[in-house]
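There's a structure below that I have some questions on.
Of the protein chains in this complex, all but one are displayed in their positions.
Going by the order they are written in, the chains are A and B; count residues from 1 in each one.
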Amino acid sequence: MKCPRMSGRVFCLVLAAVLCTAQGEAEELSGTLRKIKDTGIINIGYRDSSIPFSYLDDNQKPIGFAIDICLAIVEAVKKQLKLDKLTVEFNPVTSSTRIPLLANGTIDLECGSTTNNPDRLKQVAFTNTHFLTATRFISKKSSKLNSIDDLKGKSVASTSGTTNIRQLTEANAARNLGINIIPAKEHAESFLMVETDRAVAAVLDDILLASFAAGSKEPEAFVISTDAFSKPEPYGIMLRKDDPAFKKVADDATAALYQGAEGQKLYDKWFMQKIPPKNLNLNVPIGAELKKAFAKPTDSPDPDSYKAM
Amino acid sequence: MFANFDFDVIRRSLGYLFLDGMTFTLTLTGLATFGGIMFGTLIAMLRLSGSWLLSRFAGLYVDLMRSLPLVLVIFWFYFLVPYIGQWLTGATRPVRVGAFASSLITFTLFEAAYFSEIMRAGIQSISKGQPAAAQALGLTYAQTMRYVVLPQAFRNMLPVLLTQTIVLFQDTSLVYVLSIPDFLGAASKVAQRDGRLVEMYLFAALVYFVISCVASFGVRRLQARIAYVH
Partner (left out) sequence: MNYHWNWHVFWEPSPNGTGTYLDMLLSGLVLTIETSLCAWIIALVLGAVVGVLRTLPSRAASWFGFAYVEFFRNMPLLVQLFLWFFVLPELLPRSWGLWLKQLTNAPFYTAAIGIGLFMSARVAEQTRSGINALPRGQRAAATALGLTTPQTYRYVLLPMAFRIILPPLTSEFLSTIKNTSVAITIGLIELTAEARAMQEFSFQVFEAFTAATILYLLVNIVVVIVMRFVERGVAVPGYIGGK
């Protein structure tokens, strides 16, 4: 899809959408919407162990907060394209494969715990933010690690392809900490390294750390640092870049979901109630910043724009 | 020493391990072997053909594939195949290729280089009298290959081809780097989800060991039976 042609098409599409809202007839589809209409399939990328956003339950089926949001987007796409049947196919992705797989067409939506930031926006697009989280580290209480500087000279795990490992790498260089960074393939593996004493700490988004600690064999043995590597950053569902038609559908669907009562119910389902597979309740009440982001949905990558009043 | 271990986790996950994981591994092995031998034979014939251009191209392909680590080739094809598909089919977007298809293409093309060396040795080991006699009988090149040379070459190299298949079977475990669910990947998933590394990895090692042992034993018996009749 070459850009010069795209701008003409976009104009036509927007004009058509505006003019034909009554009939709901799309003049000319392109990009992802065209692909979905042609194949009748939409591909969703899910994560193995990003509890409670996108993970596998006991039957190896993908479930989660982000998965439910994506399914809402799928419903909106189905309505938009007026399809009787839209097959949803799930593809596993990891932190390091999610962007290349989105770019090469293997998945159309990445529904997980992906941080929306300016760097990534050069390669992909994000829809409205569905969560805010800062990068922290988890360690065993017995290690007595309180601040980032306490990690000096130690072995610390993080997941490859995440903003977390990048922030850890940068902090390591900037503060000259000499940390031995152990990259793991998936979040579960990062946490497992701390559980088995292979690493003294794991650096991940604090909500993921909370869910791992809660689901571990001895939740009381772990502590999440108060020190953070970053400000609270937004999570967004990833889409392909340069595909405004599809982004509009996603944006509208997510905005409608967050602003309505459904959004609050969905949040409570995954954060304030018992969730599979171990029937744990994470008990994370909706923060002021996220409440604001739900009331006024935004896809901004700038952490500062999310400060509560 | 074994007090803390919960070997029951193996029993609970047997279904997932074998129905999902082992099926993937065995299917991949079987299809990649078949494809690899087909493509490898083609490459071997190209190398032995009179044309300098074809021979060099085939030689370069084999050298390239044999110089690169399989892990790197797996990464290459995983990200590259959809773009190649787009280029080949002239589609407007990269062709969607799933994990299994991508692995299959990777292993077929990679192992074809190794199979081609084996087949090349096999073809070259056929005495010159055979193609000469075929030519005297009036058979074309294609017919000579199809009816005289290749069947004999294949039969002679069968033990080596089967050994390479066993190597392929073991190499499929490397799709782990992309979290693709083969047998080892499945064992790993269970291990990490339940925190039972020791049990699952020991079990996986045992299964691979038993299968490879039995297979190599079979190949050795076969080797004894196929005497090189000349």
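One rule holds for everything that comes next: contacts are C-beta pairs under 8 Å (C-beta built on N, C-alpha and C of every residue); 3 or more make two chains touch, one makes a residue touch a chain.
Quick caveat, the model's predicted, so the values are computed rather than measured.
Peer 1: Could you tell which one of B:L26, B:L48 or B:L70 touches the chain left off the display?
Peer 2: B:L70
Peer 1: In the full complex, which of A:A103, A:A134 or A:A256 touches the chain missing from this view?
Peer 2: A:A103
Peer 1: Which of B:L14, B:M38, B:C213 or B:I226 touches the chain that is not shown?
Peer 2: B:C213
Peer 1: Residues on subunit A that touch the omitted chain in the whole complex?
Peer 2: Touching the missing chain: residues 1-2, 95-96, 99-100, 103-105, 122-123, 155, 160-161, 166, 169-170, 172-174, 180, 182-185, 196-198, 240, 242.
Peer 1: List the residues of subunit B that touch the chain left out of this view.
Peer 2: Given the touch definition above, subunit B has residues 1, 64, 67-72, 75-76, 79-80, 83, 93-94, 170-171, 173-174, 176-177, 184, 197-198, 201-202, 204-205, 208-209, 212-213, 216 touching the missing chain.
The rule is short, and it goes like this: only the chains that are shown with their structure count from here on.
Peer 1: I'd like the Å distance between the centres of subunit A and subunit B, where a centre is the mean of that chain's Cα atoms.
Peer 2: About 37 Å, centre to centre.
Peer 1: Quick check: in the complex, which residue numbers of subunit B touch subunit A?
Peer 2: 16, 20, 78-79, 82-83, 86, 92-99, 177-179, 181, 189, 192-193, 195, 197
Peer 1: Which positions of subunit A touch subunit B when the two form their complex?
Peer 2: Going through subunit A, the ones touching subunit B are 1, 31, 35, 43, 48-49, 56, 60, 91-92, 94, 97, 100, 103-106, 185-186, 188-189, 192, 195-196, 216-217.
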